Structure formats: structure tokens, C-alpha cells
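Only one protein chain is missing from this complex, and each of the others stays in its spot.
And now, subunit A:
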Amino acid sequence: MRELTYEVPATAEEAVAKVTGDEQARFLGGGTNLVDHLKLGVSTPKVLVDISRLPFDAVEQTDDGLRIGTNVRNSDLAAHPLVRSGWPGLSRALLAGASGQLRNQATTGGNLLQRTRCVYFQDITTPCNKREPGSGCSAIEGYGRHNALLGTSEACVATHPSDMAVALVALNATVVVLGPDGERRIPVADLHTLPGHHPEVETTLAHGELITHVELPVTTLAKRSTYYKARDRASYAFALVSAAAALSIEDGVVADVALAWGGVAHKPWRASRAEEALRGQPLEESAIASAVDEELRDAVTGPDNDYKRALLRGVTTAALSRLAPTEVSR
């Protein structure tokens, strides 16, 4: 690991100033991703600015929802009574991620900004455009089982690994960000970017911008939300694909639906076309399958990741079925 200095800023403003003014500085949250990357040589900052002691550690009820401090640990957020009752899909997504120990350490902001688990990205002996722009993408010709199928580019086919972020996109959450010029708000759906020609750029944040909070709007739809994840073992594994869903059925047809997918793209993927196709329809397996296919119209797959199409039909059907008041007919 490269030599580092470590600093504890007294305020959020000081943290932002420190990182903004130094290309070689990074925020340290829980450290479960960044410390791993320091060890692997994937990330080589010279300065760590520890934000984990800043006072953003509360879940507060506001007039129109919840305000979650970035330092709220994943375990505490999942177990929070208001989250469990009002946004169960968020609890479920968090509980489906990592392990009990890791959830006690991982923070809200760190979870959102964790980086891809692409094996080549994590192996500094292999070419990777994200880690080393211009070096090539090993995953396109190599091991492709985890590759994205939507919004990919010739430069990068990596997926975003966060379960929580998928639920936050389905639940229309917003991040509150502090920069050198003050605060701004970004919908979580617009936080992460597609790879294009610059897979090294992963978010719409500028270097040094600090996520201070996540805001969740209160809706009746959110109360009927869930998360369904497919993975290689029953627990403690990243998603192959996943679905966050919220559903309201009236008079036997879909009155409203929110759907987002994990494991399919460089960002959590809001499946708006599928939502559109489902609205007004009776919730039947055939309707769900064709809605999924509609969302996948522009998908590009190879032999290694083509299985994700069928798996997406499966996880989407499973998630919506959990929320349906009656059994979903075939």
C-alpha cells in the first residue's frame, strides 16, 4: 500500500475544502471498499480525509419523508422502524447486501459510491479502461458472466454493485451534496453515469463533493415495495441481477408501479419502459415477461451473460408477485 496521510476534518466544509483542493485526496467512510482498494492498488490516494466522525449519523423524519445522514450504517438504516414500515424495499435491499459485520461498518454515502466488482478492475495486472483510461477492456473478450447488458459502451461493460442504490432509484430518492459553493440536490437516478468513452467517470459529482444526506419522499407506493436478488449462493454474494419494485393494484389492474434493476448496467437501472408497459394491465406473468422484454429491447448480450435476460424475467416476476394482493396468474 502506498504511503498515506490521514486527516480528521472538524466540519463538512473543511472536509470538502481538503478534498477539493487536492487531486490526491479521498473521503474515507466506513472503508469497506476504499481500504480494500488501497490494498489491491486499485486506488492510490496520498491523503485520506475521514468523514466518518462528522455528525451525519441520524435518520430524521421530515415534512415529506426521511432524511438519512451519510454516516448512518447500512445495518442501522435497514433496521430503522420508519424504513421498515414506510420503505420496506430499502430495508430488503440493504439486508440482501454483504454480511452483518460489513453492514455494521458500511455507510450510506459509501454504499452509493462503492465501485464495480468487475474482476479485471480489481486486478491491476490486467488492462481496464476504468482503472487506466485507454488501456483496453479485459471484460469484453474475457470472463463476461457479470457483464452489463444495457447502456454499455465499447470502453466498458461493468455493472454497479450496490443493492441499496437500486432500491433508492425505485423509491425516487435524492442525494444532498455539499460542494465548495454550497449544497445541491441530485436524484439518485442521475447520480451514476453510463460509461460512454469515459468509464473512469462514474458519477455526476465533482471531485471533493461530499454526500451529506439521502432524502426519501414519503409515498403510499413506497409502503408496498420490495427487493428481489438473484445470486450464486443464498447469502453473502453480489447480485447477478436484482429487482426493486413498488406496486399498487386497483380494480384488478396495475394502477402504479416502480421498477429498477441491479446487475444490468453501469448504474442502477430504472426500468421505465417496463413500468409503462405494465400500467393499466392485469398483473399476469405474460404481461410481466413482455414488459421485461420491452425494457431489454436495446440490450446487448454475449454467450456469457445472455442468461441475464431470463433471470430478469424471473426476479421481476418474483418481486411483483410478492407485492400483488392475489396470486399472479400465468
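Here, a contact is a pair of C-beta atoms (placed from the backbone, for glycine too) under 8 Å apart; a residue touches a chain by one contact, two chains touch by 3 or more; residues count from 1.
Basically, contacts and distances are computed from a predicted model.
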From the options "BLUF domain-containing protein", "Amino acid ABC transporter ATPase", "Aldehyde dehydrogenase iron-sulfur subunit" or "Cytochrome c oxidase subunit 1", the chain left out of the display has the UniProt protein name "Aldehyde dehydrogenase iron-sulfur subunit"
Sole touch to the unshown chain from A:Asp22, A:Asp50, A:Asp123 or A:Asp256: residue A:Asp50
From A:Gln24, A:Gln101 or A:Ser286, the answer for touching the chain not displayed is A:Gln101
For subunit A, residues touching the missing partner are 1, 3-6, 28, 31-32, 35-36, 38-40, 48, 50, 52, 75, 78-79, 81, 84-85, 88, 91-92, 95-96, 98-102, 104-105, 234-236
